[in-house]
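Below you'll find the structure I mean.
Heads up, one of the protein chains got dropped from this complex, but the rest are sitting where they should.
Right after this comes chain A.
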Amino acid sequence: MATTARSGGNASGSSAQRPNGTQQNKNCQFKLVLLGESAVGKSSLVLRFVKGQFHEYQESTIGAAFLTQTLCIEDTVVKFEIWDTAGQERYHSLAPMYYRGAQAAIVVYDIQNQDSFQRAKTWVKELHKQASPNIVIALAGNKADLSNIRVVEYEEAKQYAEENGLLFMETSAKTGMNVNDIFLAIAKKLPKNDGANNQGAPAGRRLNDNENNRQTNNCCK
């Protein structure tokens, strides 16, 4: 789908409220996308992070859902614009619309499910190939509360993450374990000092900019 998941609204949006001149607080907005096999807990992670809730029977995501959450790191206010995508392989063709121009991605797998880990690796490859070159990728081994019936070993995933330069944590949306931490770790790793992510210069976030360059090679992927 040759469309954009994110428009320019941000340039004149909330970050503009910052009074000019007083530089004590920096405001950053980052677009973050969640990818991974279906039923690994992507929506649950977001729900836990954004609303502190957990639904046992979280509905499946069709297309994608959008949520935002703000974090404070030292003197910086970081606002995440989170695109939570559908997991089913068939919705794959929609994914570029969401990860294009994203500064961060969380690739989620289920520690009880080997296939979902393989799928996560495929996502990582695709992101390396197609997403912005500076994208910060985190790998989340979700459902860590069920670690007594795990299939994917912590060490294995950890090693894979290190080899590929990914942040890595095992998380549990159900208990809340590591959920905030993984978002925080991403926020820390994202560049905040240059003007790129600050008010007025949302180049990194504008999908349309990137899109024009990329349109040709990812219409089928």
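The rule is short, and it goes like this: a residue touches a chain if its C-beta (ideal position, glycine included) is under 8 Å from a C-beta of that chain, and two chains touch if they have at least 3 such contacts; residues count from 1.
Operating definition for what follows: contacts and distances are computed from a predicted model.
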| item | value |
| --- | --- |
| Protein name as given in UniProt for the chain not displayed, "Ribosomal RNA-processing protein 40", "TBC domain-containing protein kinase-like protein", "Two-component response regulator" or "Vacuolar protein sorting-associated protein 21" | "TBC domain-containing protein kinase-like protein" |
| Hidden partner interface residues of chain A, rising order | 1, 3-10, 13-14, 38-39, 56-68, 81, 86-88, 90-91, 93-94, 97, 112, 115, 143, 145-146, 149, 174 |
